[in-house]
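Below, a portion of the complex is reproduced, with chain positions unchanged.
Order of writing sets the labels: A and B. Residues in every chain begin at 1.
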Amino acid sequence: MFDKYLIDGASVRNVGPADAPTGFAFEAKLGYYRGLVLSMIEELAVTLDGTELPREAVLFDEGLGPISLDAMETAYDRRWAFGTPATIIVNHPGGLPAGEHKLALRQKLRVSYLPFPAFNTDEKTVKAA
Amino acid sequence: MSKIHRGVSLYSFQEELFLGRMTVEDCIAFGASIGAKGIEILPEQNMPEFPHLSDADVARWQDMLARHGAHFTCYDMFLDTKLRKDSLMSDDEQVESIVRDIKLASRLGIRNMRVLVFVRPDILARCVPFAEQYDVHLGVEVHAPWHLEHAWILRTIDEADRLNTRHLGILPDMGIFMKHYPPAFRARFERQGARPEVTQFIVDSHEDKIMAEYTIYEVAVKMGGNKAEVAMAESLRHAPYANPKRIGDYAPYFRHIQAKFYEMDEDCTDPSIAYDEVIPELVKCGWEGTLSSEYEGNRWIQDVHEVDSREQVRRQHVMFERLISQAEAKFGAKETV
């Protein structure tokens, strides 16, 4: 319902030392009409120029500090609020090289009233600021 | 004074709220400005502090409503039975979650709760003593493709009768009365590659009320439908036209209505949902409660248009006023006793 709005394309930046970035980060919203406890976010799959990056490389931070996807599985006391950007940090040595890249995000949500998982996807052409 | 009150769910402004183009106060102010003073909220959407609201938070909401002459009508609950990856919530945990919502609704001064349709009737039965104590009506949302007479819904009705309670019942979502296939749906599927002759076939099949599975088979197998065409045909599974004549039979079991809609035409008519049949039934049976706008059209047009939820809601309320006054002229506006 909000797929095209998930990634904030202007927010993409490298992280780590400027001359040796350890990865990149961007702001994203949850593609759902309400907030969710983090334990129900099963996947935040980041794909860069067609290659899906390892699950272990992705960290999430809604403001309470970076957390791995595995740790999110039991983060019952943290919540990704509706319409609120959170930071997605991706460990990717060297960061994003200069120039345009295709950045995609797939969210897989465990929504209790649906028998099957809900998927949201967005892809944007981005540049590291 | 009509017994049918007008209101709006903040769900209607999800596009603007999500994008930060409206605040909740903007929504409430807008609703009040068009006479939709009953406000339905989704705490898990509209209250970032959820579920830990302080008394100050509650007071802030009350003040905000008071500033605009508005009031709360309904609390849309959720139940995260799948909170944990590998084990479903126990029955006790489910009851606990619902009771938490009942208490929060009560603190906010809300007397209706929208219960998700998948919540088990036996779980709700266990919540009834709390619903009675806090005076919150638990209404199971009758959402398409369920309908008022679906056996699953009747289990809740039976439970309410068995417990002889006025605090358990239903909460109909008007999407169950989809008499005509929404033009906005069709247009989106065409933008995704559905051919006009195939979308016309699907629209005609819906208009004729053909069993959805037949149309899906025709489109998928016989016509060799493409992805968008098959998806459009499959949308028929969720596009039923329930019989508005049943409204009176179940009126004692609901006090709030989610007035689902997908688009309003410029002349303030709904091309899809049969409000012109629903509202006379509501007036005829003397039902009292709130028609709460639930605009869900954003997702069907956001790929090509700016979404203007306010204008859509405004048009629906022009229609409500027209249809309510026509029906009251015909059947008489019954006074509340």
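Following the convention adopted for this analysis, a contact is a pair of C-beta atoms (placed from the backbone, for glycine too) under 8 Å apart; a residue touches a chain by one contact, two chains touch by 3 or more.
Just so we're clear, the structure is a prediction, and the values are computed from it rather than from any experiment.
Across the full complex in this structure file, the chain copy numbers come to A x2, B x2.
The definition used in the following text is that only the chains that are shown with their structure count from here on.
Centres computed as Cα averages put chain A at a distance of 31 Å from chain B.
Interface residues of chain A, counted against chain B in their complex, comprise 1-2, 4-5, 29, 33-35, 37, 39-40, 42, 73-74, 76, 79, 81-84, 110-113. Contact residues on chain B toward chain A in their complex (touch as defined above): 11, 14, 17-20, 42, 44-46, 48, 50, 78-85, 116-118, 298-299, 302-303.
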